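Omission of a single protein chain aside, the complex is shown with its protein chains in their original locations.
Each chain carries a letter (A, B and C) given by its place in the written order, and its residues are counted from 1.
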Amino acid sequence: MSAVPMQAAPQYAPALQPTYLNVQRTIRSWLLTTDHKRIALLYMVSITFFFFVGGVAATLMRLELLTPRAELVTSETYNKLFTIHGVVMLWFFLIPSIPTVLGNFLVPLMIGARDVAFPRLNLASWYLFMVGGAFTLFSIITGGVDTGWTFYTPYSSTYSNGHVVAMAAGIFIAGFGSIATGLNFIVTVHTMRAPGLTWWRLPIFIWSLYTTSIILVLATPVLAITLALMALERIFGVGFFNPAIGGDPLLFQHLFWFYSHPAVYIMILPGMGVVSELIPCFSRRPLFGYKFVAVASVAIGVLGFLVWGHHMFVSSQSIYAGMIFSILSFMVSIPSAIKVFNWTATLYKGSIRFQTPMLYALFFIGLFTIGGLTGLFLACLAIDVHVHDTYFVIAHFHYIMVGGMVMAYLGGIHFWWPKITGRMYPELPAKLAALTVFLGFNLTFFPQFILGYLGMPRRYPVYAPEFQVLNVLSTAGASILAVGYLLPLTYLLWSLRYGRIATPNPWEATGLEWTTHSPPPKDNFETTPLVTAGAYKYDSQAAEAQREVAHV
Amino acid sequence: MNANASAVRTYILTEIALLGLLALTICVAYLNLGLLNPIIAGAISVTSATLIILNFMHVRHSKPLLWIFVAAGFFWLGIMFALALSDFLTRHWR
Amino acid sequence: MSSSPTTPILAHQFEDATQQRDAATIGMWLFIATEILFFGGMFLGYTVYRYTYPQAFAEGSQHTLIWFGGTNAAVLLISSTTMALAVHAASENRRALLVSLLLGTASLGALFLVIKGFEYAHEVKENLLPGSSFHIVAAEPLKAEMFFYIYWLMTGFHALHVAIGVVLILIFAARAFFTNAFVNHDTPVDLLGLYWHFVDIVWVFLFPLLYLVDRHS
Partner (left out) sequence: MRQLFSFIFPDQASNLAPSVDAIFFALVVLCSVITLLVFVVALFFCVRFRRGSKVDRTPPKGGTLRFEIAWTLIPFFVFCGLFFWAADVYFAMSRPPGGATEIHVVGKQWMWKIQHPDGRREINELHVPVGRPVQLIMTSEDVIHDFFVPAFRAKQDVVPGRYTTEWFTPTKPGRYHLFCSQYCGTNHSTMVGWVYVMEPAEHARWLNQVAVSESLVAEGERHFHSRGCSGCHAPNSQIHAPLLEGIYGKPVPLSDGTIVIADEQYLRDSILLPNKQVAAGYEPIMPTFQGRISEEEVNAIVAYLKHLTDSERSQQ
């Protein structure tokens, strides 16, 4: 097993050395920290909070949709709910989720650095995120916004009555936090790798985050200017998108999706990165086709910029542009296909264990495949005409984002929990929770595919009575899902105190982060590691042999 | 000292070229060249920007890696223009 | 150069000075890339509308003050040179020269803003500020309003960048004058220079696009 020098970790000595958690204990030392690991925890707490804000909105929406009439809440409130849900879940939970929590924690550890390149910028990005979040919460509390997360003009710029400007400002500010994070990661990966850690030796997680960062850095400014223009138009009454002075509402959509399509890859690439760590570790096999998976990440990132117009097939954009965007959407699916097949092939001849992180990883593969394949339906021009803005789209993206990315996030949190906290989570409740989430999830969102093809439009608090049965199923699923999400919250908190003490490398994983203590000391490594081999040097035969010895 | 003088000379020469290009672009704007007008103006702007990037921003003497970062912003801007205009320019085709 | 009162400060996360310098330079260029795309959104809008309303853009452009804009272009180009020289001076640890060149650059930046201010004042007087009071004698007043909206928007964002730049340069000049922060540590000045040159490049594009549309007619 430990043929790799990086495995020769210093012996675990909890009492001797302060960890990053207990070097300093004041609140101040947390709020002014520049340690990437502490910033990761700041983010973890913040986005968990935002997840529940978005979750409460989802719960209320699903309850409202139990009946075909707007009985629980008015249409106006419902519209605000899905706006809150979309905005908070995307910009304040999913986009920051893996990059800012696991990414901040792991990028320096995985490349053998003491910190990211710009630690103070890193802290600043958290503050930007929080200030942006404060603006958003302010706009929610003082009356809400009812534009949908897409802010289409001229509705948002002229007709809507909510606090659109405050919410746009919130997203704008948080966006600069994203840019700062992305910039930091790119520079860190380029300049701070440990000696010997060449590009082809980097874990896929790093490749994924690197690509994610490229998207963050190059797409987010376009969102910023788009929202700024929309807000200016709202404030001054004249602007780019105003049909009254010859403005073209489609220009807004182009600019918005120029950011927002690449953004969906911000939301999946880090998940793919996590899964690429989990699958090899729990099947004790090197990742199948490592280089192809790495290149596929970058390909998704770059090609992802070329397909935004597939959200505009029925918007009256040129039909020829529609065709270009359609074929490119198919092309961007190829690297995803490559990844799915490589993960599956990694299992072959493995020695597979089914701890919780692995369960999440397997669920990820399954649900991402379904979500991605339904993306192909949407990329098919003729079909999209029918299912655009119906629940089919809703189901598609929840399959990828909730079924994919949230699963990957949970899997990653469980996997690195011992490293982050120094404690093991309890295995049995964790497995139960994973199963609950999986079942609840499918019951919630599978019926929505059918609803969508039947023609139920999205953003409809009042709907035709024949859609009710499927909606009730979906709501039932959502309540199971809610339980599934509350479980990890409880037992993970429990484990902080009562969990088993973790060894430096409880999963016998490769990767530099496992060569240091759990939790790591403030400067991560006692000496700068020297890397002499690539990632994923797993050996299933050795693992089996070891098991036999243990059992004899 | 020699390297020093040559650096300063580069800056001054670049500056003279830039001011010349500025004068040129203004003059050309007053000639009616039809479709060539915007093309020439664009070409002059691109030339000036390239001069600034290479000489003032020292990219000429930088590592290849930096060239990639310099190009990235413009490359992605190009993507944005190409695909967005694929809509606006073909919208009236039937 | 022989005297080196301070050695460059190495932040704890870096192994050596080259690494630190590389990181800073790459970071700055990435930031410039984000700025390119930030302005890019507006340039795309400009392109689309100019293509759709060529007439109105030509007419609108006739109403801009070309000599103000042209002078400003020259002012910014010259300030780029002084900035480049300032960076050079910093790399040679010539503090006095660095301070005066920074001050020169800042004054040129300020001059730009003053000229721009007079231009804006003139335009407000002529009712060329889009909004309820906008008035223009043109074949397509509404489309001309779009032109002026774009004009104010883009020059406004650019002026904001210039203003930020001037403030930063003044801060740097003060630090260079009162402390020896940049002695043997010229990376910050270098980055400031990159920012300033970028601001200049934006104007290199804005000027012909806004002031020179169909000037001949």
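Here, contacts are C-beta pairs under 8 Å (C-beta built on N, C-alpha and C of every residue); 3 or more make two chains touch, one makes a residue touch a chain.
The model shown is predicted, which means the values in this text are computed figures rather than measured ones.
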item: Among A:196, A:249 or A:429, residue touching the chain not depicted; value: A:249
item: Given A:49, A:236 or A:341, the one touching the chain that is not displayed; value: A:341
item: Given A:50, A:152 or A:536, the one touching the chain that is not displayed; value: A:152
item: Option touching the unshown chain, where A:32, A:314 or A:493 are the choices; value: A:314
item: Residue of A:138, A:292 or A:494 in touch with the missing chain, whole complex considered; value: A:292
item: Residue ranges of chain C at the interface with the undisplayed chain; value: 53-56, 139-140, 142-143
item: Missing-partner contacts on chain A, residue numbers; value: 70, 75-76, 79, 146-148, 150, 152, 154-155, 158-160, 243-244, 246, 248-250, 283, 288-289, 292, 313-316, 319, 322-323, 326-327, 330-331, 333-334, 337-338, 340-342, 344-345, 347-354, 362, 365-366, 369-370, 373-374, 376-377, 380-383, 385-386, 388-390, 450, 453-455, 457-464, 469, 540-541, 543-544, 547
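By definition in this document, only the chains that are shown with their structure count from here on.
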item: Interface with more contacting C-beta pairs, comparing A-C to A-B; value: A-C
item: Centre distance in Å when chain B and chain C are each reduced to the mean of their C-alpha atoms; value: 15
item: Intercentroid distance (Cα basis), chain B paired with chain A, Å; value: 38
item: Chain C residues counted as touching two or more neighbouring chains; value: 26, 30, 33-35, 37, 40-41, 44, 48, 52
item: Touching two or more other chains - residues of chain A; value: 190, 218, 222, 251, 254
item: Partner chain A, residues of chain C touching it in the complex; value: 11-15, 19, 22-23, 26-27, 30-31, 33-35, 37-42, 44-45, 48-49, 52-53, 56, 130-132, 134, 142-143, 145-146, 149-150, 153
item: Chain A-facing residues of chain B, complex; value: 65, 72-73, 76, 79-80, 83-84, 86-91, 93
item: Contacting residues of chain B [partner chain C, same complex]; value: 4, 7-8, 11-12, 14-15, 18-19, 22, 25-26, 29-32, 37-38, 41-42, 44-45, 48-49, 52-53, 55-57, 62, 65-66, 69-70, 72-74, 76-77, 80-81, 84-85, 88-89
